[in-house]
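A single protein chain has been omitted from the complex, and every remaining protein chain is retained in its original position.
In order of appearance the chains are A and B, and numbering begins at 1 in each one.
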Amino acid sequence: MNNLELMQREMRKSKRRKNAVGYALLAPYVLIFLFFSVIPCLMGFVFSFMQYNPIDSSKNMFVGFYNYAHLFDFTNSVSLKFWKSFATMFLFDIVMVPTLIIIPLTLAYLINLHPPGYKFYRAVIYLPSVISVSVMGIVFSKLFAGDELGFFNALFGTNIKWLSGKPFENDILRWVVIFIASVWWQTGTNFVILSGALRNVPKSLYEACEMDGGSRLQGILHVTLPNIKSSVGICLFNTLIGYLGLYGQPYVLHAVENSIDQEIVSPMMFIQYYLKNASFVNMTGYICAAAIVFGLIVMVFGTIERKVMGERKRTDKYSAAYKQSKQDVEWGLSLKGPAQDIQSVGGANNVNSIN
Amino acid sequence: MSANSAFITLKNVEKIYPNGEKAVYNFNLDIERNEFIVIVGPSGCGKSTTLRMIAGLEDISAGEIYMEDELLNFKPCKDRKMAIVFQSYALYPQMNVFNNIAFPLTINKYPAPIVNSLLSACDEVKKLLGETDWHTLTAALANVMRNKGSKDDKEERIATIFELSIDGAKLLYDFCAKSASDDQPSEDVKGVWLERIRINETAELEKVAQSGIKLNERFCEVDDDGYEKTQVRKLTNYEIKKKVYETAEKLDLTAYLDKLPKELSGGQMQRVALGRAIIKNVPVFLMDEPLSNLDAKLRLTMRSEIVKLHNKINATTIYVTHDQTEAMTMASRIVVMSRGFIQQIGTPEEVYNSPSNLFVARFIGSPSMNLFDMKFDRKGMRLKHGDVSIPMDKKFVARYDEFYKGKIADFQGILENFDAQAREKVLKIMSATGESLSDKKVKKKENIFVKIKEKLDKKKNGADEVPKEKLISESKLEELKNRLHTDGALTVGIRPERIRIEKVQAGKKYNGCFITKPTICELLGGEYSVHFDFCDKDVVARFDAKSLITTNDDIAVSFSLEDTYVFDPITCDVIKELG
Partner (left out) sequence: MLTRLTDKPKKTLSKSERTIRKEKTVSFVVLFIVTILWMLPLIYMVGTSFKSDYDLQTNPSGLFPSAGQWTLAHYKSFLSADSDAKIFYWLGNSLWSTLLHVGLTVLLDLLTAYVLVFLNFKGKEKFVKLLYLWMAVPGVIGTAPMFAIFAAIRNGLEISSDAGSYAYIFFWIVMPGVSGIFNMLLMRNFFLSIPRDIVDSARSDGASNFKIFTKIIVPLARSTIMLIVLFTFTGSWNSLNWPQLIFSGEAQKWWTVTIGLTKFTDSQAAAAATGVAMATSVFAMLPIIIVFLFTQSKMIDGLASTGIKA
């Protein structure tokens, strides 16, 4: 073996060693990732095609698309619950998600003017975001208790039954409470992100706009909004995905006269309810199918959001138009014929010229 | 011409920040049309602040700014007829180059005559039909109409080709659209069009007559005295496009119209910023260190580009930089600033050859002026340092005495009535010498308790505290008084190119020269920068690279008295200039 081949062998060996080290050190993460993230999803896919019982494996059998068909069978009461919960959550989200962008954005804009004590306000507004949903539930269920002991009722002498009513029928007040509680609880996160984004807009852009003749409003339109677009996109994405998976708030703020189990108002609650209860263990496959359908819908929404907030496709239109106009000018001159004096720009052209 | 007829005048302009810090002191400057003024100075000297006050981005704390005798102090930025180019270019990142340049035109309204669009369009098309051969015309029109594109695009193309206004083009487009799609329409169609025009014109003229509006021969509304009435309106898309293309051509940006700022290089971004400024068609251009973010080579090309542009559009430019080379090469007049005070105003030639104080002498010129300390031997009438001595003449002695007597009188006046004005005079002197009031304490983190404590302490000591400026001026007065009878230390300066260097050849006599060996010889290409020690300082001189020189060669150094400057180290003012 000559020197060149020896060198090549050495190189390959060291490369293999490097690869081995890399794989070995990456292994912990990969293993945990596979076991807790990938495999469950794959298994979920498998289970959705089975009637699966984790406890009693004798009951397992392969049922093909039965679960999915069952899910889309609107006469089935269980499936109907799923779709009704989807509708309720969706309606709530249409109201909630924009609110959780607009309110934090307004507050962020105000706080960026740095009024005295702004650091304190920032901390207070963000604080609720770190407490757990169950604490939030305890507080708000007392604030809005339906009897005269509730804080709100006692303060205003009213007797509004906030947290009561049957879902899908007359529990609009309960949703109002959930709305208020969610705003209080979750404005903080988006607020902080958006105020960071606002602060990052370079001051010289505002000055340039001012010098160009822009008013305050035009400054907001042309400088502020475009420059925080990516952060708004992130907030929108997180809020949207988070509220598609709505669970905690309706759970802790449920109507007092119902047991929680009667109130399945979001797909997550649906899944959670049927998984928790051991008596439904035979339905595991069906639940997996429901989860997959739901997951796909969430992914669709996510993709739509990304597309909408993403960068617009850019065209060549100005360069092309410029080239065209140059050609047209030459063409126009040639039409006049060689005898024409080039400097005679049509008199009509100057009528509307601005000096 | 009275002083007030200067184009832009700054009178006693000052800037005081809300925390009491004064950034600009007593700025006075008259700017004529088409001047290229460069305000130059080290960072923190107040040059950007002054520019921003002129622009309207900062409020003016004291003094006035006039433009053509009109007070600008309270005018908002957009009404000042100025455009600004920032150091960071400040391009709108979400807009492409076209939209960035077009932005000032899209959001503003501009005055224009009120034209009756129908009548003027009819007139244009009539003329066109009369002047142009029918078949050529229709062939061209058919070509345009056939291509794909929106109605607006086609109308704009017609306007460009036949040099019509957009209204005329719209009318012509309308005719084409309504006629049969025929490649070779006969002359009858022309007659039809002319007839239609005639009908429209008559109807419109009647309407105009009824409404009592008077039109002139260009179909613009006029008032009773025959002056055209103007309205303030937004520009049409076509007008904007034409202007943007024009500007882009001037700056060689036509290939980049669709690109976003993040896809452009520094130089291209800078040109876009310039384009956005010149499209506004305003008389005054402000530039805040626009070349600082570019690499060295690009800076050289852009320097000349900016000056060429300035000359082409007949602008008046006020340019701020910390680079004295830019100031020297670009300016028609230079304003040198330090610590908020103007040090000198003059043409590049004046500022280079006749610096008014040590600061200007040091700042302007590359390599900088050589400075070394010498003692003034009054009896011997010469300047001495070690065994080097420069003989001075009687004129100098007289000037020396006059200078110091004057300075002593100044300081006595200051100390006599130590008011705020006197304080500022001392600060101005210190801005030239480079002395500072106190060692500035490191800014502590804002702590409410510390702030309260400081405020309380100030209140206690407030009335008794003697300001440091007074102490400084007292000590300076003492030193000045000493000058009159002792041999004072002076700072002597000479520019590198005025020092004569000769390589010592064996056998030649060098009278009146200083023989030494260079410490470093830097070859710049066509010449050397030769460093040598002189009077305990490192002095630089030039040497033609036609012959070699190394640190082993002996050199004979000489310079004449006329080429030197003498400065007073106490106030840093110039005692003796060239000659």
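One rule holds for everything that comes next: a contact is a pair of C-beta atoms (placed from the backbone, for glycine too) under 8 Å apart; a residue touches a chain by one contact, two chains touch by 3 or more.
Note that the coordinates shown come from a computational prediction; the quantities given were computed from them, not determined experimentally.
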Option touching the unshown chain, where A:161, A:174 or A:254 are the choices: A:254
On subunit A, residues whose C-beta touches the chain left out of the figure: 18-19, 21-23, 25-26, 28-29, 32-33, 36-41, 43-44, 47, 52, 54-55, 57, 107, 110-111, 113-128, 130-135, 137-143, 148-151, 153-155, 184, 189, 192-197, 199-200, 230-231, 234-235, 241, 244-245, 247-248, 251-254, 256, 260, 267-268, 271-272, 275-278, 281, 284, 287-288, 290-292, 294-295, 298-299, 302-303
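Here, only the chains that are shown with their structure count from here on.
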Distance between chain centroids, defined by C-alpha means - subunit A, subunit B (Å): 49
Touching residues on subunit B, where the partner in the complex is subunit A: 55-57, 77-78, 82-84, 86, 88, 90, 92-94, 96-98, 103-104, 107-108, 110-113, 115, 120, 123-124, 127-128, 132, 136-137, 140, 153, 156-157, 160-168, 218-220, 235, 239, 241, 245, 248, 254-258, 260, 276, 280
Residues of subunit A touching subunit B in the complex: 202, 204-205, 207-214, 218, 222-223, 226-227, 229, 314-319, 321-322, 324-325, 328-329, 331-332, 335-336, 345-349, 351-352, 354
